[in-house]
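Shown here: the complex without one of its protein chains, the others still in place.
Presenting chain A:
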Amino acid sequence: MSHIVDRRKNDKGKSTGNRQKFLKRVESQIRKAIPDIISQESIKDSNTGGSVKVPVRGLDEPAFRHDPKTGRKQVVRPGNDRYNEGDRIPKPKGGSGSGGGKGSNSPEVTEDEFTVVLSREEFLKYFFDDLELPNMVKKLMESTESFEMKRAGYTRDSVPSRLNIKTSYQQSLGRQLALKGAFEKKLQNLQEQLAKTKKKDERAALEVEIEKAKRQANTIPFFEDIDLRYNNFERVPIPVTSAVMFCIMDVSASMGHHEKDIAKRFFTLLYIFLTRQYKNVELVFIRHHTEAKEVDEEEFFNSRESGGTVVAPSLKLMDKIMRERYDESWNVYCCQASDGDVWSKQDALECKNLLLETILPCIQYMAYIEINNKSKESDLWQAYNRISNDEEFSIRHIYEVYEIWPVFQGLFRKRKEAAVS
């Protein structure tokens, strides 16, 4: 008798484990492919999620097999429409005429390549595996600014509003029972003595005692201080799960399309990175030429303005926004992109001081990327260079798209490696 089973509701992930094993095997290839993917701008719409395709060279499974080019082979084919026994047909080949030699057939390179579709999660795992946001761990461990009260058992001493009636009553009942037992025993003793003795004065004394014990047994207090139990609360530090990222970009005339494109990609990378580390990431876009302005993303990357460059106002604006909107429970990251042109040395110096005195102490990390081809060190670069350290403020040069990933990696390399190098 046949048995019909509807399996459709069963799990479909039967191959997940084996797939993971396979991915592990091609891990190095996936990692290698990541910079390509970034420069091919396939993660531009990174916020939307979805999957990423990584080309992988098929893993060879060796076995003893015949070399297809050798030997006397006879094959049977269907659908003969023109041939007769003994017909001869020239072999099709690329470099014909070489005739008969063993190596006459140029080896065909079989590109056994196929793509692995990685889910967004998997991709990001490879993407950021060896990176770590500077200071982030530290912040998580040390960020005791934010606490949560959590119930933690009972205490004997607290304010009346936290009285736990049920537990207190349990204590009281126990105490009452215990005391009552003690008095009753005493009473029993006294009554036995009373029954034994005949002397009048003794009996009277005993009766007084009995009377007293009875009274005491009836007047056990319902609640005493020792019964009272209060709910206990403890302050538990909660890890900070929100971050805000300030993107500051120079939009003066000197920043062309190419520079902006690089800046955008860099910001995108940082954004993806942060979304992976924090539950909640907010973005603040500040652009500046001679004056700074907070804008939305669209405007930030697209509209174009001209004019000279003064950087300090943007830092001031950032500082203001930070103090107004983001309290201490936020992790603050800042990323500034510029071509390094500034109006005057004075401006650069002001920026340096602003950073050093007001901004750097409050934020987790700041990265400055300068998008030019390093022909000369800009004023801003020189100013920043003096205060940069890899702990909380890094500066880097980028000019080509392919440089983004290495620079990004360099900026956010795990500290251990940085210490070694």
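Going forward, contacts are C-beta pairs under 8 Å (C-beta built on N, C-alpha and C of every residue); 3 or more make two chains touch, one makes a residue touch a chain; residues count from 1.
Definition applied: contacts and distances are computed from a predicted model.
A chain of the complex is left out here; the name its UniProt entry carries, from "SpoVR family protein", "MaoC family dehydratase", "Winged helix-turn-helix transcriptional regulator" or "Glutathione import ATP-binding protein GsiA", is "SpoVR family protein".
Among A:Gly86, A:Pro160 or A:Pro361, only A:Gly86 touches the chain left out of the display. Residues of chain A in contact with the chain left out of this view: 1-8, 10, 12-15, 17-25, 58-81, 83-91, 96, 99-100, 102, 114-117.
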